[in-house]
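The complex appears here without one of its protein chains, the remainder shown in place.
The block that comes next holds chain A.
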Amino acid sequence: MSAVIIARHARTPAERFKDAAWVAFIALLLGIPMVGLTTVDEGGALAVHTRFGMLGAFVGASFVGRFIFRWIMDQVRSRRAAKPAVVKVDRTPQAIKVIGWAVLGASIALPIVFSENRYVIDTATTVLIYVMLGWGLNVVVGLAGLLDLGYVAFYAVGAYTYALLFSHFGWTFWEALPVAGAMAATFGILLGYPILRLRGDYLAIVTLGFGEIIRVILVNWTELSNGPNGIGSIPRPTLFGLPFDRNPAEGTQSFATFFGLDFSGMHRIIFLYYLILVLALLTNVFVSRLRKLPVGRAWEALREDEIACKAMGMNVTNVKLSAFAIGAMLGGFAGVFFAARQGFISPESFTFTESATILAIVVLGGMGSQLGVVLAALVLVLLPELGRNFSEYRMLMFGAAMVLIMVWKPGGLLASREPTIRLNKAVTAGGEA
């Protein structure tokens, strides 16, 4: 669309007119199937009707909208150019710190404020699962720069490890958690080995394939995974052995009886919320610490220049495998929590869409930024939720929001990078939480 004018100079009215006309033309092309034609139920049969009036309005609105939009943009730009350049003090690290603590405070207070609102806490739990997954994938994509499109495979490995350990050996959540993490890490290394030499697009394709392989195995290996029917009645996690049941087994205590509370279904929901909050925070501390260690710096150096890493005597193989293993392990932990929260898992929960969502969270957040992942997870989970009122336009809104964010913030929501070590210790600032 070279005809859509992207000029730096102020536009002449003729240029603006041409630009808006092009946009209107595109709107017409798109609008014919989307607006111009509609299906109507005529006594059981579907018939296609035309809505030329509406199409005309749509095209007209696009034209006028574009014209005004460009005019406003020009005004803003010329005003900005007229303003003298102000010396900008970079306050990003402090701002990140403040936002980080605010988000942490809000997330701790949330279940207390909304203690009776199941929907809010459930949604917040979902956000936190994605935050944890985002932090895990951030190691692989954000820090080590290895584009992984099959991250959901490790999530699935974690979830299925717990489900299978429970159904065959009766393991509890807490027993299965470390094993599932180790299992996912093993799969991470298994995936890592054959793709050591690949990078960029090729790496992405192989990881995409890996994600699909795991899912297809889960669908087809019925004896192991119960196929598409999934595995059900997975036990919920307990608080140091105290279950959240209405009627605990004879001679045992439940959370409610132990603390002398009236039973409430909300207890478990809130407990799950705090559990994932703690897991996510541990993940954050773990990854933030690793980032400041030789291994974390090596990941970032690998992202920046693999050949230079080699010339510095760095074993690139180990660096890559450690990134895959740690990222996979964190995904595995999140998977165990997911299985325990849902109580039922099937391969359907681990499709490519999930991988894409997690990757979108990392990219949208700003590669490598821990707080960015939180903000992006909030946006990506909450936008579709908030959009429910708009029914069928929900995904359209969602897509538009994504495009707008990427236009305004091409480096992600938080693109600034905090050094892992400073010569001048006086200027210390952290990006934790």
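Just so we're on the same page, a contact is a pair of C-beta atoms (placed from the backbone, for glycine too) under 8 Å apart; a residue touches a chain by one contact, two chains touch by 3 or more; residues count from 1.
Just so it is clear, contacts and distances are computed from a predicted model.
Undergrad: Looking at UniProt, which of "Transport permease protein", "Formate dehydrogenase subunit delta", "LysR family transcriptional regulator" or "Amino acid/amide ABC transporter ATP-binding protein 1, HAAT family" names the chain we cannot see?
TA: Answer from the record: the omitted chain is "Amino acid/amide ABC transporter ATP-binding protein 1, HAAT family".
Undergrad: So which of A:Lys18, A:Arg236 or A:Arg297 would be touching the chain we can't see?
TA: For the chain that is not drawn, the touching residue is A:Arg297.
Undergrad: Out of A:Leu261, A:Ala308, A:Leu386 or A:Leu404, which residue would touch the omitted chain in the full complex?
TA: A:Ala308
Undergrad: Since one chain has been left out of the picture, which residues of chain A touch it in the full complex?
TA: 286, 289-290, 293-295, 297-298, 300-301, 304-305, 307-316, 417, 419-424, 427
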